[in-house]
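Here the complex is missing one protein chain, while the rest keep their positions.
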Amino acid sequence: MLNSLYEFFKPHLLPLLFAAVIVAVLPLLAGYVVLLERKVMADMQARLGPMRVGPHGLLQPIADALKLLLKEDIIPENADKWIFWLAPLLSVTAAMLAMAAIPFGPFFQIANLNVGLLFILGVGSMGIFGIVLGGWASNSHYSLLGALRSSAQLVSYETAAGMAVVSGVLLGGTLNTRGLVEAQARGHVWFVFLAPVGFFLYLVASIAETNRAPFDMPEAESELVAGYMTEYSGFRWALYFLAEYTNMIVVASIATTLFLGGWLRPFSSWHKADFLDYVPMLLMLLVAGYSLYRAPKQPISVQKMFMVAVAGLCLLLAVILGLPQFAPAGSMFVAMKPGVHGAFWFLLKVGTYLYLFLWLRFTFPRYRFDQLMKLGWHLLIPVSIVNVFSLGIALYLHRSAAEGGYGWGMWSSIAVTTVFTLLIAAWLLRKSEQPPATPAVDSF
Amino acid sequence: MADIYSPDSSNDLSNVETTVLGADEIIINMGPQHPSTHGVLRVKLKLDGEKIVDSECIIGYLHRGVEKIAEHRTYQQFAPYVDRMDYVAAVSNGLGYCETVEKLMAVEAPPRARVIRTILTELQRIASHLVWLGTHALDIGALTPIFYCFREREEILKIFEKYCGARLTTHAFRIGGLQYEAYDELEKDTERFCKDFKHKVDEYETLLTDNRIWLGRTKGIGVISGEDAIAMGATGPVVRASGVQWDIRKAAPYAAYDQYEFDIPTGKNGDTFDRYMVRMEEMRQSARICLQAIENIPTGPIMARIGKVLKPPPGEVYHAIEAPKGELGYYIVSDGTTQPYRVRIRPPSFVNLQAFDKMVRGHLVADVVAIIGTLDIVLGEVDR
Partner (left out) sequence: MLFDKIAFYFFGGLAVISAILVVTRRNAVHSAIFLVTALLATAGIFLQLHAEFLFIVQVILYVGGIMVLFVFVIMLVNLDVAIRQIQFNRMWLVALLLTVALGAQVYMVFHYAHTGMKEPLFTLPARPASALEPNTERIGLALFSDYMLPFEIASILLLVAMIGAVVMAKRKV
C-alpha cells in the first residue's frame, strides 16, 4: 500500500522539492531585490541607502518583514472582509504560480509544460484580479479608480507584451520554455540578436506590466487618486509588494528565457570561449574576498560575524561552481555542471534585466496616464504586430529545412524585416513627436 | 468659485454661481496637506471626467499676521521677520526690506556693501531655483534631480553659514549695509562654486531637457500668454517665459546690478517647459554675475552712518526687487516714529498664484502638480 503510494508520488517528488525551495526562497529574494533597489537608487542619487540595519543594510529586508508582520491589521469599516482578504492573496498566488514554468537551469524547473510560456503569461493576467478586487474591497472611491486605472494599463500592455513574446516564439518554434532555450543553443545565437525589436518591445511592455516607473502613474499618483494599495497596511501590503517584485522577477525570467539565452553561457557553443566557465567561480571568490576585506572594518562584532558568514556563503558557492571545472571527468561533479552553471548564468541575466528596470525607474519622469495609454495603443501594439508580421515573412522566406539553420539568407531577410519594422516605428513616432526642443530662451 | 478669501465657506456650495454640476462633473479637493502642493495650499477642482473646468485656490493656512506685527516692531526688529516669508530665498527678502527702508531714509549703502549684497543675493537665487528644480522634477516623477540639486545647494548654504551663521533664515543684511564683514574665503568659495556650477546645470539638463517624457509632461502645459500674465500682475520667470522682457534688475537696477553684464532669458510659448528653460538659464546667469562681482569687490566701509535708532522721516515709499520668484515689493508708510505705520509686502508668489486658474483649465488632473510646481510658489510668502 505504502509502496504504491510512493510510486504514485515519485515523479512528483522532485518538482515538489523545487516548488518548496522556490516558495521558501522567493520572499527572501524579493526582499533582497527591494534592498538592491534602494541601494541602487541611493547610488544614482549620490547617497548611500540603508546602512544601519546590518552591515551595509543587508539585514534591512528582514527588519522590514518583521515590522510588517507585527503591525496592526486594519480593515476599512464598510469593506467587504472576504474580498479584502482575498485580493492580495490572488496577486501573490498568481505571481508565485508563474514561477512554476520558469527554467532556472536545464534540470531545475518545476513543471516542463508544453505551453509553458503561455502558462506564465496567462497566470500573470490573473494577477490583474488581485489589483481590481483590492481596489474595490477598500470601499474607497479613490482606491477603486486607481485600481481600475492600473488594471486598464496592465490589460493594454499585455497585448503588446504577448505579441513581442510571439516574435520570440516564432524563432523558437515551440512554447515549451525548455525547448526555447534549447533552440537558442542549437542555433548558437540568442534570440535577442535575431529579434531585437521584439526584445525592446518586451522590455517596455514588461515595465508597464509591472507598474514600474516611468509607467507607475496609478501607483505613484499621490497627487489625487491614491493607488489600490492605500487601505492595505501591514502584512497585506507586504503581500502586494511581494507580488509586484515577484512579477518583476517573472517578467525578467521570461525575457531571459526567450531572448537572452536562458541558462546558456555567452558563446555557449564556441569552445575557444570555454575560459568563460571560470567566470562564475571567480565572481563568487571576488565577492567573498571583498566581504572578508570589509569584515574587520565593521564597528560591531555581530556585523563582523555577519560579513564573515556572507563571505563563507560566497566561498561555498564558489566551490560548488568551481568543482566541475577541476574535478576529473565522469565524476558526479562534472555531471552537475550544466545544472549549477546554468542556474548561475540564468540568475545573472535576470539580475541584469532587473538592474535595467531599476535604472530606468530613477532616470525618467513619469508618464501621464493618457500619454501612457497612447503609447501602448498607438505605438507599441502596431509596432509589435508589424514585427510579428515581418519576422514571419522573413522566416517563411529563408528558414532552412534543417534544424538550426541560420544561414546568410536567414540573417539578411531578418535584417531587412527588422529595418522595415523600425521604419514603421519611426513613422509612428514622428506623428506623435513633440516639437523639437528649440532653445526656448532669447536674452535681453 | 471666485471667492478666494474665505477658507471654510467652500464646504457649502450655495455660493457657487456657475453652472449646475453636470452628470460627469465632480468637485475634488487637493490639500491642504498634500505631498505635492509645496506647502499648505488648498485647491478645489471642478472636473468634467478628467478635464478641469474650474479651479479655486484657498490660501491662508500659513497666515501669521506678519504685516500687522510690523506695526509694533522697530525697523531693525522687523528685519528677521521678512526672512520667514519666502523661507527658501531669505536673503532676497532681506535685501528688499533693507533697501526699502534705506530708500525711505534717503540713505545709500556703501559700495562694498552693495557688491557683497549682490553676490549673496545671486547665490540665493541659485539656491532658490535649485529647490524649485528638485521639487518640480520630483512631482513629475524624476526621482534623481532633487538629490543633485540639494547637493549643490549645500555648498551655497555652507557659504551662508560661514558668512552669517545661519543657513536658511539668514538675516544677512542690515539697514544701511551689512553687519558682518565678508569672511576671508568668501571670494574663493564663491569662485569655486560658480566655476563648477555651469557644468552642474548642464548635468541637470541632460537628465531632463531632451527627455521625451519630460517634454510630454511640460510642453503645452499651463500656457499663459504675455498679455494675460501682465493683466494678472504676474512677474518673474512666469511672465518672462511668455515673452515679456521685464526684469527689475535691468529696468530699475538696485544694489550693484548696473555694474555687471548679464542676460535675462525669456521664453516664447509661456508653457511649463519655457519656464523651466528660463529658470535654468537664470541660474547660469547668476553664476556669471557672481564671478564678475568677486573679481572686484571695492574696499571701504560696510555700513552707512545712520546711528542706532532709526527714525525715518514721515512719508511712504515703494521699492521692488527681482526676487527669484518675481517682483518682491515693499510699501512702507512711516509716521516719523521708530516703528513703521504700515508695511505692505507684495509677494510674487501671491500674485503669480492668480494665474493658476487660467493655466489649469482644460488640462488633466495629473497636470495640476506640474502647474503648481512651475509657478514656484512658497506658501510662506503667499500667506505671510
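First chain written, first letter: the chains are A and B, and each begins at residue 1.
We take it that a residue touches a chain if its C-beta (ideal position, glycine included) is under 8 Å from a C-beta of that chain, and two chains touch if they have at least 3 such contacts.
What you see is a predicted model; the values in this text were computed from it and never measured.
Contacts of the undisplayed chain with visible chains (whole complex): A. Note on the undisplayed chain: of the listed residues A:41, A:58, A:95 or A:132, the one touching it is A:132. When the missing chain is restored to the complex, the residue among A:118, A:189 or A:320 that touches it is A:118.
The chain not shown here touches chain A at positions 8, 80, 82-83, 86, 113-115, 118-119, 121-123, 125-126, 128-129, 132-133, 136, 144, 148, 151, 155, 158, 175.
The rule is simple: only the chains that are shown with their structure count from here on.
Remark: chain A and chain B have CA centroids separated by 45 Å (rounded to whole angstrom). In the complex of the two chains, the chain A residues touching chain B come out as 41, 44-47, 213-214, 216-217, 220-224, 361-371, 434-435, 437, 439-444.
Against chain A, in their complex, chain B makes its touches with residues 28, 30, 34-36, 50, 137, 139-144, 147-148, 151, 207-217, 219, 241, 245, 250, 263-269, 273-274, 277-278, 281, 364-369.
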